[in-house]
Structures are given as C-alpha cells and as structure tokens.
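One protein chain is absent from this view; the other protein chains keep their places.
So, chain A:
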C-alpha cells in the first residue's frame, strides 16, 4: 500500500505498524526519533499498536543538538 513517509510516496506492506516501519528504515533506537502519524505524535509505548493504513502520512523527526558545547555541565558527565 501507498503511504507518505517524510514527505515522499512509499510503498510498504499491508499490516505494518509504526514500530515495524522504524525497524525497516534502519532505526534501531526509538529514543532518537519522534513519530508523527497523520498530524498526531505517537507515544513511544504505542509505536507497535499503531497499524499503518493506506495513504497515511508519517514523519520521523530526529533529535538534533548542535550549537555550543558550553552549557554542558561537564563535571556531571560520566562515560564508559
């Protein structure tokens, strides 16, 4: 079936849910993206309950930082 993903027409299999679609698009970590389905943001918990239907419009919005590093409280950082 035809859907509109990130502004482009795409053909995907019937009975795909949003979580499946993320996986098919190579997005492993759902924490880095927010999904809008037909104008409504989908809660992370609901990604696998939302089945996509013909002509749905889906947008992936990624977290993007950038800018100045300066406001990081470096002393509170910990790492591997």
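A few remarks follow.
Note that in this section a residue touches a chain if its C-beta (ideal position, glycine included) is under 8 Å from a C-beta of that chain, and two chains touch if they have at least 3 such contacts; residues count from 1.
In this section, contacts and distances are computed from a predicted model.
Choosing from "Xanthine dehydrogenase family protein", "ABC transporter permease", "Sarcosine oxidase subunit beta" or "Molybdopterin-synthase adenylyltransferase", the protein name stored in UniProt for the chain missing from the display reads "Molybdopterin-synthase adenylyltransferase". Touch with the chain omitted from the figure is made, among A:6, A:24 or A:48, by A:6.
Within the complete assembly, residues 6-7, 29, 31-32, 34, 36, 39, 41, 44, 59, 61-74, 76-80 of chain A touch the chain that is not shown.
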